[in-house]
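I have a structure I would like to understand better, so I am pasting it below and will then ask my questions one at a time.
Removed from the display is one protein chain of the complex; every other protein chain stays in position.
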Amino acid sequence: MATRARVGVLGASGYTGAELVRLLLRHPRAEIALLTADRRAGMEMRDVFPQFSPYALPKLVSIDSVDWVGANLDLIFCALPHATTQKVVSAIFGATPAARIVDLSADFRLADTASYAKWYGHEHHAPDLQKQAVYGLVEVYRREIKTAHLVANPGCYTTCAQLPLLPLIKAKAIDLDEIVVDAKSGMTGAGRSARESMIFSEVSEGFHAYGVGGHRHMAELDQEFSRAADREVVVSFTPHLVPMNRGILSTIYVRGKRGRSAQDLHAILLKSYVKEPFVHVLPFGETPQTRHVRGSNMTFIGVAKDRIEGRAIVVSALDNLVKGASGQAIQNMNLMLGYPETTGIEQVALFP
Amino acid sequence: MATRARVGVLGASGYTGAELVRLLLRHPRAEIALLTADRRAGMEMRDVFPQFSPYALPKLVSIDSVDWVGANLDLIFCALPHATTQKVVSAIFGATPAARIVDLSADFRLADTASYAKWYGHEHHAPDLQKQAVYGLVEVYRREIKTAHLVANPGCYTTCAQLPLLPLIKAKAIDLDEIVVDAKSGMTGAGRSARESMIFSEVSEGFHAYGVGGHRHMAELDQEFSRAADREVVVSFTPHLVPMNRGILSTIYVRGKRGRSAQDLHAILLKSYVKEPFVHVLPFGETPQTRHVRGSNMTFIGVAKDRIEGRAIVVSALDNLVKGASGQAIQNMNLMLGYPETTGIEQVALFP
Amino acid sequence: MATRARVGVLGASGYTGAELVRLLLRHPRAEIALLTADRRAGMEMRDVFPQFSPYALPKLVSIDSVDWVGANLDLIFCALPHATTQKVVSAIFGATPAARIVDLSADFRLADTASYAKWYGHEHHAPDLQKQAVYGLVEVYRREIKTAHLVANPGCYTTCAQLPLLPLIKAKAIDLDEIVVDAKSGMTGAGRSARESMIFSEVSEGFHAYGVGGHRHMAELDQEFSRAADREVVVSFTPHLVPMNRGILSTIYVRGKRGRSAQDLHAILLKSYVKEPFVHVLPFGETPQTRHVRGSNMTFIGVAKDRIEGRAIVVSALDNLVKGASGQAIQNMNLMLGYPETTGIEQVALFP
Partner (left out) sequence: MATRARVGVLGASGYTGAELVRLLLRHPRAEIALLTADRRAGMEMRDVFPQFSPYALPKLVSIDSVDWVGANLDLIFCALPHATTQKVVSAIFGATPAARIVDLSADFRLADTASYAKWYGHEHHAPDLQKQAVYGLVEVYRREIKTAHLVANPGCYTTCAQLPLLPLIKAKAIDLDEIVVDAKSGMTGAGRSARESMIFSEVSEGFHAYGVGGHRHMAELDQEFSRAADREVVVSFTPHLVPMNRGILSTIYVRGKRGRSAQDLHAILLKSYVKEPFVHVLPFGETPQTRHVRGSNMTFIGVAKDRIEGRAIVVSALDNLVKGASGQAIQNMNLMLGYPETTGIEQVALFP
């Protein structure tokens, strides 16, 4: 049997942390060597996530108590809350400059630290590290990720919007000033924190938009869409909450440019992703459902003709905890450690 | 005590039929005198909807067995499947020309019978009756409804899209060529028919769009929006299914015209609905949730500024079985019978 | 129009508080004169429960700021957390000895203050008031409630277990040593507090028992069952959480005594409740569903024969926020104020 990389998960008591553990427990080339959870330090993983009761796992420790040199980790996943990661990552690199980190927070996603300060309301705590950070959308930055020491794993909403839109933007196939992204997410996207607005009876049997007009994910979209278009692109983006655990669906309204029909757009996407293991373009006219990617690292994309001449509707779906977070993070790890990209994240979707 | 109108409900074994019975049982001016359900004829209402076990209700009969003259009904609700109602309504008016009917199906909503034939795939069976039919969106056609003999109760999706958009269109405040309506509905909108795609495990824990590019509700929207604008208006409309029972939420993307800001649009809506008992416009920047209108006849509307200059996001929410169907039907009945418009439909929303 | 009683709701920002407001807004003999919510004092009700946006309601105030004499209330509902009510009620009676209070907490349900101390872990703060308190299970204590000044509204689980069992116990028709109550509740039963175990993703798509072997509701059951039997009765009781908002269903396993068959038990229940407006016994062999009492003050009870000779299965269902809390509280108010018992709580169940 091949050797296993020693892997740490910082923030193991949250949902993306637990999802990393779920996937890593069956990853043939990884060994879970460290689990941290500051508020639960000293507890067993089974105490915070009983589904792991049958498995042997390291006890939860606090981040401060970790000896980064002694831990001898080949790769570290940071699944910590936004705004706390910059300092942690600085500390790790301070102790072990050769460390390799995949960060699942938003802390290193914005290349422009001024933009970060504007959207997040405070100065960036590690501007030098930001320069080394590689944006971890594998399908776009595969080459850069392989040698990166710090990968900023993309957000769930933004992965779901970028995968269908980037090829169309790059191909100059759609009007850049009229893109509307209507996004719907399951509740795990909001994390595991106990807020009144998240309790079952506030969420079940209802539907609503939130952050209308100004959601933080927009900065990340602006950055990547503008890079791809080589001009400023600002899309209209509205997130909604669905009474379900997992899944994001984006309904994207676009207008073809220079005579591109909906079918032309479909052809562009089909060609872009024909070799990608985790992006699947459905036949023209079919659109995806979140349930059919649940638990898997797949993104499904569909394209249909709008009845308004010249317009098309593009729909994409992924599991926010897998391709939108922990699955993509392991995809990044596989690249960074030289493993086949699909190792350990080939689970078939769980439906029903 | 005031006398009660004798009321019939055709199609009492469906969801809109049951919702009519729920509301009529507490309506102080109505008496349920007739309930039909062809496939369940001979059964008690409690056998098809056990929640009615404690109440005395007429036994279910088949439509064919009804003696329309002898039944002596003051008003008839047709809650029958689309495409079967035209013949039934013809038969009723044949027997009792003075009958008064509120039809909850789509059969009499399109004034243009050619448009009907195009969207529904067959000739209209009662083109003469169509001429008398009044479109039952109370907030717009209140005057005509009062004296109508046949009222076509609007669809749930279309009520939810029309209430926020009509005042903006009439005020020439938005660009008519760039309206996107992204609509999300609970499952009762699909009725009570047993289809594989509707069983719990196919619907729960997931989200999807359907009828992308070409849904029948569009014909009704085209008709009313074009009437209001006095020119042809075609909007982009995409329906989605939410794993919940009740509720529709429409997220509507518009561009202000002639310098109208989002706040201007909000002011127009606020002014339009200030006296309406069943349309409530939230403070600027707030957007509604379907759960807060559940079980009530209310429509909540919110307006927020998009971050794209000149654009606004309008969000509306209603209960598809109440304001989107049976509540609005009783609102129509109240007008037709000269009762105060809010009689019997003043229930406060059930949340949580 | 008849005059309206001035009513106060203490704890209006919780679920039972909101449910009281929902029902009182349509109660023809009550006027909401006071709403308290300590942590939300100064806010409008619509800020904590947007469904009330269209209605005029008093602003939320803190309990300490209330002038009990000046408030001039005919009746006060306490919908406060367990263990805080004893002191509040003492203060109210201190200021206005003629006050009339319906308390929805557990604070005054146990006649034996020693039993209270044992189950709740602290001394009773108002033992003298406890002596005056009447246990508010209307179907049993109707006469005492009419003149009471302090009514202890029963718990939701216990109402659901008592209504089917008390008549059988009183009739000495079942073995008292072998009663098993397997109870299942929707999530609103746990209130509106933000705890990790209550967030949507922890609750959705799953089912579990809790408090196995020792739930506080047992004290209340012991008290009432023992009173009814005139000997000590201890039942096995296990609560479970269902991923739904509203509803409790109790599956109760009993053995007939002295030859009583399941059908005999059914006959006893049928006879006991034939005149009760809010308890409905289904035909023999049918069992109820929580959804068919949702939003209503009804309790449905069914009895079926077990295949084990001599045993029966009794199933009861109610809405924990209505008959299990706020609806029953208004039923108590109606009695206390001399109104017809069903006033304002005749809503038909909302299904689907």
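As written, the chains take the letters A, B and C, and residue 1 is the first residue of each chain.
One rule holds for everything that comes next: contacts are C-beta pairs under 8 Å (C-beta built on N, C-alpha and C of every residue); 3 or more make two chains touch, one makes a residue touch a chain.
Not measured: the values here are computed from a predicted model.
Displayed chains that the missing chain touches over the full complex: A, B, C (touch as defined at the top). Shown as candidates are A:13, A:105, A:158 or A:289; the residue that touches the absent chain is A:289. Residue C:304 is the one among C:41, C:229 or C:304 that touches the chain not shown.
Although one chain is not drawn, the whole complex shows that of C:102, C:190 or C:244 it is C:244 that touches it. Listed here are the chain B residues that touch the chain not shown: 15, 186-188, 192-196, 198-205, 243-245.
One chain of the complex is left out; on chain A, the residues touching it are 15, 18, 21-22, 25-26, 49-55, 188, 204-205, 245-246, 280, 282, 288-289, 291-296, 298, 300, 321, 346-352. The chain not shown here touches chain C at positions 178, 180, 182, 184, 186, 201-202, 204-210, 212-214, 218, 234-236, 238, 240, 242-247, 249, 251, 253, 285, 287-292, 294, 302, 304-308, 311, 313, 315, 317, 351-352.
Here is the rule we use: only the chains that are shown with their structure count from here on.
Distance between chain centres (mean CA atoms), chain A to chain C: 45 Å. For the pair chain B and chain C, the distance between mean C-alpha positions equals 36 Å. For chain A, the set of residues touching two or more other chains reads 186, 201-202, 204-205, 243-245.
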